[in-house]
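Encoded as structure tokens, here's the structure I'll be asking about.
With one protein chain removed, the remaining protein chains of the complex are shown where they sit.
Let's look at chain A:
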Amino acid sequence: MYSKLSLRNVKRSFKDYAIYFLTITLAVCLFYSFNALPAQKVMLDLSSHQEELIDSFMTIIGIISIFITILLAFLILFANRFLIQKRKKELGLYMTLGMTRFEISRVLLIETFLIGLISLGVGLGLGIILSQGLSILTVTLFKVDMQVYQFVFSVTAMLKTILYFSLIYMIVMMCNVIIINRQTLLSLMTAGRKNQRVKMRKTSTGIGLFVLAVLMIGTAYIIVLRNDFILKDLNILYLSVILCLIGSILFFFSISQFLLHIIQKNKQLYYKHLNMFVLRQISSKVNDTFISMTLICMLLFFTITILSTAFSLKDGLEGDLEITTPYDASFFFFNREASPEEMGEKLRELRLDEYGNTVLFNEYVFDQPIVESVNDIEDVSIKKWLSQTYPTIITQTTYAQLSRLQVKEPVTLKENEILFLTNIGAYEDEMRQFTKQIYHMKIGDKSYSISSQGYQLFSTRTDMMATEEMVVVVPDDATKGLRIESVVLNLQYTGSKEKADAEIYQRVQSYQKYKQDNFHLVSTFKNRIYEWGVITSNQIVYIGLYIGIIFLISSACFLALQQLSEMSDNMERFNILKRLGVTQTEINHIIFIQILIYFMVPLTLAVLHSIIGIRVLSRTLTNLIGSHLFLSSIMTAGVLLLIYGSYFLVTYLSYKSIAKQMTR
């Protein structure tokens, strides 16, 4: 009997449930497809090392999934509360008919269960389709040949999805029981009545606040754009983030008042058809919406930034690897007590020259920031950078040997000339400016001139990340009296790379095991770094996609629910308009405009924020390639259009159909 009632309720109020259903289905779909990623392993030819990396990646996805589940739980609870709110009268009617609270809770329980079951089923189905799409993405990302196309299905991911979402439904059901138990019959029956009167604010304050908001956001933009080393000076970054945040809050608080005021000035426009109604309509809601608008704007900002930089970051990271891994393997010691001869001896003990050509060299270090050794520089930001930089130093001989090992023509250096090296692509601009502005550098008592080449993009060892901010190549005799930081050995194989990698790895392991002192040997292998790099960068892409899309869904769902929860107030207004002779088509038009404005305003500001954010990221973090950024921006726009657009459409359609039913 009760289940019949529930079933009919679900069928009847499907329009109300549309947003709820859409959100859960999308969430289930994403949750499944990202948790099903390891199932794709069967398609890829992976080394055991890569499999280990993928396992650790899955741990990250697992942790993110927990956070996402919590976020979704809140979202679903919010949606559920909205539905209960809408149906209070109906529930009150059940109560007057003699149903107990327990029985009403049971009806709701079955309803939640049904909706949950349907959306879980549909979501999983879509998830299985989406994960096939992700497989294709994986194949492209990992640049591997697909051995055999296989239909990917992960039982673990399915069970996990069912478990997590069942938990969410359980919480929703519990909340429903609590909500119902708290209600009195009176509060249920009078729920439809408005107890909130609209209070309108004066518009003059809105203008001041809007100008302030624009100024704050503008200042924040200028700060981050002017400051080339924003990520190094976190205080300035925080300042601009806070400015931007407060500016955004004020922006949403005042924009409708501002527009209202501006348009009111133009009487022809304001008193044209229904313009004033629409404007007043939007400005009347500002008190309830500005906080959530800011939240939505921030979520969208993260979505856009994450999605459009994820692919570029991947390219940047993999591009960096080209520069940072010029040798097949590198070995180095850190030990301040031991002499360089001792360290060199230890490295020679490994007998690495059996596998190919080696270069062994000392790395010296400057004990003072480089700014004190060069002529005065006017550029403030460069000067600031130099005052924080302690360069590493190698000799001209070492540089020539390393160049030969890389099969690269070295820059010709005169006897008292020095050359700067960096392996961080993002610093090229600064390096160029810096080497143009200095004429000489002092080491010890002697002064050296700068090579006409200035700087070179060069790595002195193979490493996972570009960390060699500044290396100075100096004449051999200039290193006297400088402290040795470490001893490095670079190796270029002549024979089989796989065999060498495996054997040397073994040798280093056993060396580490039997070492009797605190000589710590670090070894890096080009192949391993590449395997690691490809997987890491793909992790960034996947995590970016996962979080970005979930954020997008959350913000769109939040917006949609907010619009729909205002519906009952607006129905009354639409009824009045109809009596005044406004046609249904015009009312639909008003609904469209209103929802469009609500969806577009936070999106517009978010897009502006992201443009600035991406610019800062692209300049500071990696050398993002323009064309890739463009492509991923197009892709982001596509995802945004699809998901945000469908939420907009569903909101508009359900709004419209309810408006048609409820107004005459």
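Keep this in mind: a contact is a pair of C-beta atoms (placed from the backbone, for glycine too) under 8 Å apart; a residue touches a chain by one contact, two chains touch by 3 or more; residues count from 1.
The rule is short, and it goes like this: contacts and distances are computed from a predicted model.
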Identity of the absent chain, which is to be given by its UniProt protein name, from "cytochrome-c oxidase", "Acyl-CoA dehydrogenase", "ABC transporter ATP-binding protein" or "ATP synthase subunit a": "ABC transporter ATP-binding protein"
Contact partner of the left-out chain, one of A:L274, A:V639 or A:M662: A:L274
Residue of A:V582, A:L629 or A:I643 touching the missing chain in the full complex: A:V582
For chain A, residues in touch with the removed chain: 197-200, 267-268, 271-277, 280-281, 283-284, 573, 575-584, 664
